[in-house]
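A single protein chain has been omitted; all remaining protein chains appear in their positions.
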Amino acid sequence: MGGETYTSFLEYKGKYKGLLAWLLSTDHKRIGLMYFYVIAVFFFIAASLGVLMRTELIAPGQTIMGPQMYNGLFTVHGIIMIFIIVIPGLSVIFGNFFLPILIGARDVAFPKLNLFSFYLFLTGALLAVASQFAGQGPPDTGWSFYVPYSVESSTNVIFALTAAFILGFSSILTGINFIVTIHRMRAPGMSFMRMPLFPWSIYATAWIQVLATPIIGITLLMVIAERVFSIGFFDPALGGDPVLFQHLFWIYSHPAVYIMILPAMGVVTEIFPTFSQKPVFGYTAIAVSSLTIAFIGYFVWGHHMFTSGTSYFSRLFFSLLTFLVAVPSAIKVFNWVATLYGGSIDLKPPLLYAVAFIFLFMIGGLTGLIQGALATNIQVHDTSFVVAHFHYIIFGGMGFAAFAGIHYWFPKMFGRMYHIRFANIAWGIIFTGFNLFYFPQLVIGMQGMPRRYFDYLPQFNTGQFISTIGAYIMVTGLVMMLINLMYASRKGAPAPANPWKGVTLEWQIPSPPPLENFDVIPEIKRRPYFFGENEPDKS
Amino acid sequence: MTDHTVHTEHFDKEAGKLGMWIFLFTEMFLFGGLFLVYAVMRAQYSEDFHTAAEELNTFIGTMNTVFLLTSSMTVAMSITAIQRNERRLALFLVSLTLLLAMLFMVDKYFEWSHEFEYGVYPGSDVLKNMPHGELLFFGLYFMMTGLHALHVFVGMILLTINFIRIRKGSINQENFLLLENSGLYWHLVDLIWIFLFPLLYLVS
Partner (left out) sequence: MKNKESHITGYPTYAYVLIILLALTTISVAATGYHLGAYTVALALLIASIKVATVISYFMHLRSESLFLKVAVSGVFLIFTLVIIITFFDYLFR
């Protein structure tokens, strides 16, 4: 295909010119890239806030900021990271860019709605930033907006609540778009069981987005109504029930964890077969476990409330389900490892990130079980153990999967190749820094270091110090990665259509893809991940 | 929805309808959150909820139910009319739906202003001096009916757009997805009310 001339989606000229050609484009690939840029910018903002917090914690006592500032920082760090980056992240970037290509479609089902979601997202994101500067100072409630404090706090809580509401609406519309796209636009012959596994994970994710996000929407509206009209819902002074807020909040926010992690699992599931040149092990198990995780994951919210005074029976129930939801996740891990087993492994940056994903996700998952058990939960609740746990899941899991995905699909998205050795070195630094950063948090959390404190007792100093040094190392690696990718997107060597010898549909079209992806919509005759002619085709 | 879907370049009606249905699911969960709050609070303050609900006007509530149910029928009939290419009838039915929606809103207006007169509005002193359960009931009442009325309002805008489009002929026998989807939305507004009505007006 390399010799033929065609216009890629990057060069395509439509009705509008210059920046408008991007801002008004309904092409799923351009929208995906716009999300990528916005999210990358916000990631570095929120990461800098994290670095500031780490610097504050390098020594006991006040180092560079006071408590109120620190409260504002962790709230905004949380809101940006959770609502702008990890929840939408993978599904809007790679879902938009690759979902249609992977199922052999020319675009998503509702391209205009897709662009509209992007602008809702942008509005919400800017509002979240505005909450920092406007009015009475940054919100200081933490990203979880627990009442009654979020009703009483005099800071800009309403801004932040509205931002989260708008971001949620955008997420719902994207979810609807993807479900319909998967149902209506698969290429001829591509039954559900012939669909690659990234679309499967996006499908499961989209259902959670659609069915869980409205609950947080209405909850945020209720908190706003309580603040503005003093309608009693959650404020005990008005007879309301703060624990009910926690229920409603986690009915969404726990499934939201699966909104983050399912696409991450989908991304690495695409990477393992390609870099071991072997069909994925247990295709059906991986596909079905995505749906199982989505379903069970909807009913485990109460494990965030073990110390909130919920009933014993309820705690027992949620603890049991928490352990159950670990089963399908573990199934996936075993399948990935089995995919690698006996394959001809090519240790390129995408695979390095994917393998690191398994390692970090395992630590995150197993520390999650410690908190899922009722007795140990009391010990570690609200300590930095929890902080380390969810950073292992969210950053080590979703974040590393995002890096894996970027390195995997970069040549397809930009038509250029990054410097592989430089990427490998950056990976090593990020991975080392990450573990130096978060592992001590597990230890000092176990010893009783509370989370969300700007100060601490001297006995935690060693752990906090190592942690801060780890953060600096990790950020160095992140900057290296960024430089490598930014340089490559402009000056990198032109990438071939299929640099990794992948077999899914995105590698059958030129890099970068033409505007409508396919000249002729391919006909699908077998399951995906079919390497070579000699293997038995069981589908 | 068969497993084997053929890609079509042109406009996909089924996709539009499926998207609308899924959107309705999100609406159900939006109100679902409020219903959950209602259930929990009612379980805790059932006596107060009884007393408070007695102060609502069952007659107005029943009238509004009749308006909405009837409007649901007229909008469903308008789709049949457009399918049979009976444009005038379709226009008549859509405007009838709009009229019923307006009656609903007028009713609602009188109901609310009546309550406001007695000092029953969110954050009022009368409300704050009530027992907690009654305060919560009225809070929920205003939130639920308010959000519902907002949906009625959006539905009315949609119906108006449909009316104009049918007149212009861009909604016709061949292409009436917008009318169908607006109809679905309108039925949802009705569905929510079917649950709101007994929970708010009939628990006394």
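Which chain is which? They are A and B, in the order written, and residues in each are numbered from 1.
FYI, a contact is a pair of C-beta atoms (placed from the backbone, for glycine too) under 8 Å apart; a residue touches a chain by one contact, two chains touch by 3 or more.
Remember, predicted model here, so these are calculated numbers, not experimental data.
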Response to the item:
From B:Leu69, B:Val106 or B:Val126, the answer for touching the chain not displayed is B:Leu69
Practice prompt. Sort through A:Tyr298, A:Trp336, A:Phe357 or A:Phe460 and give me the one touching the missing partner chain.
Written response: A:Tyr298
Response to the item:
Sole touch to the unshown chain from B:Phe92, B:Tyr121 or B:Phe195: residue B:Phe195
Discussion item. Contact with the hidden chain only, please: which chain A residues?
Written reply: 183, 211, 243, 247, 251, 298-299, 302, 309-314, 317
Worksheet item: Where does chain B touch the missing chain, residue by residue?
Response: 1-2, 13, 18, 21-22, 25, 28-29, 32, 35-36, 39-40, 43-44, 58, 62, 65-66, 69-70, 72-73, 76-77, 80, 83-84, 183-184, 187, 190-191, 194-195, 197-199, 202-204
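The rule we apply is simple: only the chains that are shown with their structure count from here on.
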Worksheet entry | Residues of chain B touching chain A in the complex | 1, 3-7, 12, 14-15, 18-19, 22-23, 25-34, 36-37, 40-41, 44-45, 122-123, 128, 132-133, 135-136, 139-140, 142-143, 147
Item to complete: Could you please specify the touching residues of chain A with respect to chain B in the complex?
Response: 104-106, 109-110, 113, 172, 175-177, 179-180, 183-189, 191-192, 210-215, 217-219, 221-222, 225, 229-233, 238-241, 244, 247-248, 251, 521
